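With one protein chain removed, the remaining protein chains of the complex are shown where they sit.
Each chain carries a letter (A and B) given by its place in the written order, and its residues are counted from 1.
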């Protein structure tokens, strides 16, 4: 074992992350052995189909031969034509969907984070029947998306329970801000527990001594939360938020089922891709998918870069702080 | 004074719990209520179904729907996916959290990148592949593609949880004569139990709710999963929305998961205490 505890206790300034011990050949071999099954599986199920999609995005839709009335057998190679079309003629629709997607992601993930962390803190408090409460909180996340879309469509029906409770006559599924609100409410309801559950697990692996030490220090609740709890659950929270962001950026079912296709107020990039595909224009559909992929990839990359120390390793902020407190 | 604040705090927590539970369960309650209405009453907005009717549940479990079998299929597919993903991800996450080697960040980025390409774009190439090798209508044709989203999720979560474990404990165990593997199994895994079980639950739910792959890879009714079965629910005629039985099926798909979480709950707590005893 090559770990040198003294070395890793060294302060970690922002900058190149401190290596945890020496990267020995032995560790490298072991790592390769442990990592390769995962990479192998992912190559088969993801990489190969992904490359096919990239290639497909360079081909246009098949044309109709006016003489025979039949669609030609081959797709014309159009190079980057599909992309040019998306940013050109279809530009207005694309940017609308782009902003919708971004807006939904920022708002829903933001709300989910706040609500999810609150849920986790509450669930973490010991009290009677906590198991049941935890299971109850999981219910929204466990409901299949399509079913939850139907459920919310029913709730937001013009004669539905939402209007009955509000005493208003809001036509939720028509164009406008209210349609966005409906989608956000349904999405946040469904996915806040995802963050809640992961943060809870993060809380549970914090030893109680840490809290007790802090309480003895006389740290107030709010201070304890900001300076102890939050930094400790940060890695778990960040992973949860990262996966939520990536998922929200691909949002499709919920607006599609809840509000409907072709509603500009809620149209997302995935819906555009689906629209092309369902009209048998696979090239343009793949181009949308590739653009969406790049967008999601950039966000993920930014996450990994910005928060790399906490996510990937190098910085040992969490553990170091704990050692300080317990010491 | 202190007892008073403690009481206040207790009350506050209690109120918070009630609020959170209400928030999570109110829409689900609506689902339950709607599933217990008669088909003709589905437009009601009363908070309690009257008369109470189980016709939707009877419709769901009508042998012709094959819903029981579909639930079993879902259990098999999601269960095996979860176990496989967790095993593979545990190895990988251990390497990520505990070993120092070149290209770690790249590999983690790659893993998350693969989980980003929409499943819709990988289904058809895989469908073609599985048709050629005769995998259509098998469990493995659903399990293998499900790994595309289950594995990245599991790897990333487990890595975080493993990283939170203090190295010192592992070192102490190895000083005591444990091998690296034993130290991992006997010290890290019990300590990280809440994280592992949480990851298992989340992976299981994701696999349980999978629809597109299951729909494309099977065409025999006996092989369809619960989500696929639900998509085939119909009213008595084309235009009639079988909302009641869809909601009933939603309840029936959700409840096993919740029961599972309740069962795992003990393990989580057990894992915690086992860790604390170290």
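One rule holds in what follows: a contact is a pair of C-beta atoms (placed from the backbone, for glycine too) under 8 Å apart; a residue touches a chain by one contact, two chains touch by 3 or more.
The definition used in the following text is that contacts and distances are computed from a predicted model.
Chemist: I notice the complex is incomplete. Of the names "ABC transporter substrate-binding protein", "Zinc protease", "glycine dehydrogenase (aminomethyl-transferring)" or "MrpA C-terminal/MbhD domain-containing protein", which is the UniProt protein name for the chain that's not shown?
Modeler: Going by UniProt, the chain not displayed is called "ABC transporter substrate-binding protein".
Chemist: Among B:149, B:162, B:184 or B:197, which residue is in touch with the absent chain?
Modeler: Residue touching the chain left out of view: B:149.
Chemist: Pick from A:201, A:277, A:291 or A:304: which residue touches the chain that isn't shown?
Modeler: In the complete complex, the chain left out is touched by residue A:277.
Chemist: In the complete assembly, which of B:57, B:184 or B:233 touches the absent chain?
Modeler: Touches the omitted chain: B:233.
Chemist: Considering the entire assembly, which residues of chain A contact the chain that has been omitted?
Modeler: 49, 52-53, 55-56, 59, 61-62, 64-65, 67-75, 144-146, 157-159, 169, 171-175, 194, 243, 247-248, 250-254, 256, 260-263, 270, 273-283, 285-286, 289
Chemist: In the complete complex, the non-displayed chain touches which residues of chain B?
Modeler: Against the left-out chain, chain B lists 40, 43, 64, 118-125, 127-128, 131, 136, 146, 149, 153, 202, 205-206, 209-213, 215-216, 219, 221, 227-228, 231-242.
Here, only the chains that are shown with their structure count from here on.
Chemist: Compute the distance, rounded to whole Å, between the mean C-alpha positions of chain A and chain B.
Modeler: Each chain reduced to its C-alpha mean, chain A and chain B end up 16 Å apart.
Chemist: In the complex, go through chain B and note every residue touching chain A.
Modeler: Going through chain B, the ones touching chain A are 13-14, 16-17, 20-21, 23-25, 27-28, 30-31, 34, 43, 45, 88-89, 91-92, 94-97, 99-102, 104-105, 107-118, 120-126, 144-145, 147-148, 151-153, 155-157, 160-161, 163-168, 171, 174, 180, 191-192, 194-195, 197-199, 201-202, 205, 208-209, 211, 227, 230-231, 243, 246-247, 249-250, 253-254, 257-259, 261-262, 265-266, 268, 272, 275-276.
Chemist: Under the definition above, what is the set of chain A residues touching chain B in their complex?
Modeler: Touch list, chain A to chain B: 1-3, 5, 8, 19-24, 27-28, 30-32, 34-35, 37-39, 41-42, 44-50, 52-53, 115, 118-119, 122-123, 125, 127, 131-148, 150-152, 154-155, 159-161, 164, 189, 193-194, 197-198, 200-202, 204-205, 207-208, 232, 235-236, 238-239, 242-243, 246, 250, 270, 273-274, 277, 286, 289, 292-293, 296-297, 300-301, 304, 308, 311-313, 318-319, 322-323.
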